[in-house]
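All protein chains but one are shown at their positions in the complex.
Entry: subunit A
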Amino acid sequence: MADSSHGAPGTSVTVATPDRELDEFENPGLPPHRPRLADRDRRAEKRAERQVALLFFISVLGTLLFFVGYFAIPLNETVERLRLQNLMLGLGTAFAMLGIGVGIVHWAKTLMPDHEVTESRHEIRPERDRQDAEKIVNDILDESGIKRRPLIRNTLLGAAILAPLPAIAIFRDLGPLPGNTLKQTMWDTGVRLTRDPSGTPIRASDVTVGSAFHVIPEGLNEVENKLEEKAKAVVLLMRLDPEELNPSPGRENWGYDGIVAYSKICTHVGCPVALYEQQTHHLLCPCHQSTFDLEQECKVIFGPAARPLPQLPIEVDDEGYLVASSDFQEPVGPSFWERG
């Protein structure tokens, strides 16, 4: 291979001998070089040059269009202005990018030199190189004496293993540890169930059979880290015919007269499971189609979720409002390392 001149234009070499004819192809070589229009015709060259410049100019216009859309179109109440601005930003960016890209390719194809170049493949892994490398490694082992001096070798190993440990301490300082926050929510004994987003409390009599309420804990709208708390505490409240619920022992009083509350956070990857079918009593997660059956304490009946949705134990307070009896009895949402 090393001395082969395969592929050089016009010097096609045939290595086939009469007895090897069946094994090898005849190298066809490169097709004859064909000059392009722009190579032969001066006017065509000029025209190609103008075309490339025009494409670059279109790019300039695209950038200008973007800035006209960005600065010269003040947004007002109507969506028409927004639509016009979006159109100009999008088209402007598209023309700005495409103009440069298409221009460069057109330039390369029509005007840049187009002579064919061939390079032969160099020999793969010469034996001499491999021996050289082996010798270098052996020299290092010999000269450092690491085989003869186990004390040095072992202390080096120990040091190398310990040295990265400070990095763990530094990474730990990047933020507060999650602590117990993954296992607790805002729900607690006596916290009222309120409507999302208004935060008004819900009476048991408001929840008619077949209805679904989207629920947040009372006071959520006032807390500082509202979104973090909401992401854990959102609950879906539904009322069924009490006959259709089949609570397991110990969970009989977690609902109230057919009213049950379940965490809205999917146990798969945490999407809100809020698609409630009031006739089949199925809850569907829109992300990966995990389906939970309300009649079996939100057991998973389809899809990738591994655990049922956690139920929020509820009761009714003196004024007739629905309140939580306690926090969730298990962490809500998807699995995490320390969940246990």
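Heads up, the rule we're going with is that contacts are C-beta pairs under 8 Å (C-beta built on N, C-alpha and C of every residue); 3 or more make two chains touch, one makes a residue touch a chain; residues count from 1.
Convention: contacts and distances are computed from a predicted model.
For the chain that is left out, the UniProt protein name among "Histidine kinase", "Oligopeptide transport system ATP-binding protein", "ABC transporter permease" or "Cytochrome bc1 complex cytochrome c subunit" is "Cytochrome bc1 complex cytochrome c subunit". Within the complete assembly, A:272 is the residue of A:29, A:258 or A:272 that touches the hidden chain. If you put the hidden chain back, the residue from A:153, A:251 or A:282 that touches it is A:282. Contact with the chain not shown here comes from a single listed residue; of A:131, A:155, A:211 or A:335, that residue is A:211.
Interface residues of subunit A with the unshown chain, by the touch rule above, are 34, 36-38, 78-79, 82-83, 85-87, 90, 105, 109-110, 114, 195-197, 203, 205-214, 238, 272, 274-280, 282, 284, 286, 289, 291, 302, 320.
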